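Sending over a structure as structure tokens; questions will come in a sec.
The complex appears here minus one protein chain, its other protein chains still in place.
For chain A:
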Amino acid sequence: MEFLTIIQVLDSTIRLATPLLLACLAGLYSERSGIFDIGLEGKMLMAAFFSAAAAAMTGSVWLGLLAGIVASMVLSGLHGLASITFRGNQLISGVAINFLASGMTVLIAQDWFQQGGRTPSLMGGARFTPITFPFADAVRDVPIFGPIYSELLSGHSILVYVAFLAVPATWFVLFRTRFGLRLRAVGENPAAVDTAGVSVVGLRFAAVAICGVLCGIAGAYLATALQAGFVKEMTAGRGFIALAALIFAKWRPWQAMGACLLFGLLQAVALRFQNIDLGGIVIPVQAMDALPYILTVVILAGFVGKAIPPRAGGSPYVKER
């Protein structure tokens, strides 16, 4: 395989891993606090739609991003209300959010834009444009280093860099700050946090809010950076793959990045090599498209080993003597 092809596949890996990574980190905050969230998909979808809609109407991608984050946070708030305040079942709340997002986005899109459940294509300032690093063009022809710098590292939208910077930031918050200590504690044993005089409800809502923000960015990235506008079900299961990556990473930030890059790579490979001809047998494009999902199952079933989720995850906190 040619070097440039590899660089191009890796470049597309980074683009495709970005929404997974943002969603995965979102889930990490929520689940580390003891709130399981299978509504990542729905939140991303809602954010994707509202960011595209706002960007289309205002012409500003930044207002689009803001709208996406707000939309995602509203759903986060709903999840928090259901599972923290009213101590409901977190899985059911998550499923409900996914359905809600899936139906509402198309419905509102049709009502607002009459384009068959999609938003108008975004152009110019309504999209995130690639950032070109200094001297990227100048070094393009330098062997090895040139393509890596100007193709792989340079030329992504700002949200890509945000996503990857969020990894060390999350690690730092989780393991080096007071908030992180409390967050990890509340996911393991909320009673310990409560008797230490810290609010369990406050911590969990904070975690769910961070989850909302990150899902919002992930959704906005899909609709305003990776693609130019919202289309029906455009998250395509990324929220669930992010959850799989989270389990694969055993709820740790650096490992989450690794897992998301792996899943991103699978998607990139599937996109790049369609209709592969294996000496007469042509692998159909559908099989290649399904490959990332199949491998997700295989990896989760075979290679994760023992993944121990946060001990208090999934159960509401009730004070007990």
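Definition applied: a contact is a pair of C-beta atoms (placed from the backbone, for glycine too) under 8 Å apart; a residue touches a chain by one contact, two chains touch by 3 or more; residues count from 1.
One rule holds in what follows: contacts and distances are computed from a predicted model.
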Just go with whichever of "Deoxyribose-phosphate aldolase", "NADH-quinone oxidoreductase subunit D", "Aspartyl/glutamyl-tRNA(Asn/Gln) amidotransferase subunit C" or "Nucleoside ABC transporter ATP-binding protein" UniProt uses as the name of the absent chain. "Nucleoside ABC transporter ATP-binding protein"
For the chain left out of this view, which of A:6, A:92, A:165 or A:181 touches it? A:181
Can you work out which residue in A:196, A:281 or A:301 touches the chain that's missing from view? A:196
Even though one chain is not shown, chain A touches it at residues 175-182, 184-185, 188-189, 191-198, 311, 319, 321
